[in-house]
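Apart from one protein chain that is not included, each protein chain of the complex appears where it belongs.
Moving on to subunit A:
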Amino acid sequence: MKFAGFLQKPLALKILFVISIAVIFFISGITYKHLSKLSDSSEEVTRTHEVSLQLERLLSQIRDAETATRGYIITRDSSYLKPYTLAPIRIDAAISIVDHLSKQNDNIPLLRKLIDNKLRIMGKSIELTNTNKTAELRLNLLKGKQTMDSIRFCVASMSELETKILSIRQEKYNNTFSNTPILIYITILIGLILSVVSFVKISRDLNELKKTNNQLSIANESSNMAEMVGNFGSWQWEIEKDHYRFSDNQYRLLGCEPQSFEANFDNLMKYIHPDDLEHVQHVMSRMIQNEKLPSFNYRIIKEDGEIRYFRGIGKLITNKSGDKILLGTTSDITEEYNIMQETEERNRELERSNKELMAFNYVASHDLQEPLRKIQTFISRLNDNEAANLSDTGNDYLKRIIVAADRMRNLIDDLLQFSRSNKTEKNFETTDLNQLLENAKLEVSPTIEEKNAVIISEKLPELNVIPFQIQQLFTNLISNSLKYSKENVAPEIYIKVSETNAADETQLPSSAKDKYYRITFRDNGIGFEQEYAEKIFILFNRLHNKNEYAGTGIGLAICRKIVENHKGYIFAKGEPNIGATFTVYLPLE
């Protein structure tokens, strides 16, 4: 496994390559050495043969000379003597060759001496023939034969020695090189194995490369598609080579066919809106220095003259080869831009109308209240000081004016409260709801005392709320119950609280959060028909004539507003003459 892992590395391939080269060098060396030895040895053989040949020739020259001498002795024809006269030169030549080729110099002088002896004996025989000394001749001939035998023996022994040397060398050579074929075989085998391993690795690498290439082309295609769907394009700028590449969609964004013009800086700048050109060039030059910059917006003029809004972002990267490349994407944000413009316009309108509303609030709280307050004060003074001077009708009118003015005051106060519960700033703080309930009870304490009302409440939790609003909610719910109580029956209000899961509450919509506090206000008042349960929360909606029950029809609308501000829900349940139950859901978190 380790080896397989090692093979995955590019270094392995290099090492294998080096080893293969070394093997080839090794084989070459061995072969060279072997071949040169082989050639040495064959030279050796040739030399031995040459030596033997020359020795043979030497012998045959002597024999020729002997034959010539014998021919002359028998015929006394001197023409037979020619081989004899030539013999010394030929023999000398042969001996010097042998001397040159053979290393056994020891035998050469002996041989030379024997041959000189023989030649002298032959010369004496010729001489004895001329003088007809037969007996002496015979003796000389015998001596010649003996010398000849000695020469033969010498030559034979020399030849034999030569053969012997040859065979020793042969054996030595054989000994040295008997291992060579195995060595070469093994080396070639190792070389082969290494080559096979290299081949496997290379082919595996090639496969990997192919796979990677495939993935790359798929990724490329998907990024092309992403660019088309996402309405953006991309570009690359190899800064040092000043080489640009624009994606197909970059061209499309400019309203051109993909790759329809050469990708370079000037061609791209042609499309930038003249007013934004300086800005874009400035940002691009800063990108080269700062590596990364926030996105920047600019306008372009498309091929067909249409002006579009683009957002660009670029990043300087340095690749493995150390080249600096500025990568960038461009997206067409014209639609976003238009929507943003519209939103801004709407926001401005909203702000305007909000300000108008605030101004209205002020008018309502101050300017409307002031004359009303004075009317009421004058009426109160009239009532206190001048009632006795008025007729009964006058007094009746006065009372009606007082009631109408009171009602107007209530309306203004409630309206103000309603618009205040609409306020945008909402200061949530963790508050003890029991304290808020106590404050609420305090607010309506005169009515509680007047009607002998009983309020029984469970312990309420602490909750993150807008305190004054929740207090308002409690006040409104309690005063609502007190207002719609039965005549001559002391009002009773039961306040209960429990934690609940939204899933268990059928009234809650599916969009509700998980957990809520459910706070119920149940009374023993006049109740209402269930069909009006929804209507009572609508602004200015009243179920009763204002002569029967005072009220502006704003209180419960405020309640709903407050509960909505807390992301909660409020529901009403009524039964005529039995009572009403208001259920408030406030989220736990």
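In this text, a residue touches a chain if its C-beta (ideal position, glycine included) is under 8 Å from a C-beta of that chain, and two chains touch if they have at least 3 such contacts; residues count from 1.
Following the convention adopted for this analysis, contacts and distances are computed from a predicted model.
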Record-based protein name (UniProt) of the chain missing from this complex, from "Response regulator receiver domain-containing protein", "Transmembrane protein", "Metal ABC transporter ATP-binding protein" or "Acyl-CoA dehydrogenase": "Response regulator receiver domain-containing protein"
Candidate in contact with the missing chain, chosen from A:Thr377, A:Asn464 or A:Asn577: A:Thr377
Sole contact to the chain not displayed, among A:Thr67, A:Thr334, A:Gln369 or A:Thr583: A:Gln369
Among A:His34, A:Arg63, A:Lys143 or A:Arg409, residue touching the chain not depicted: A:Arg409
Subunit A, residues in touch with the chain not shown (by the definition above): 362, 365-366, 369-370, 372-374, 376-381, 384, 409
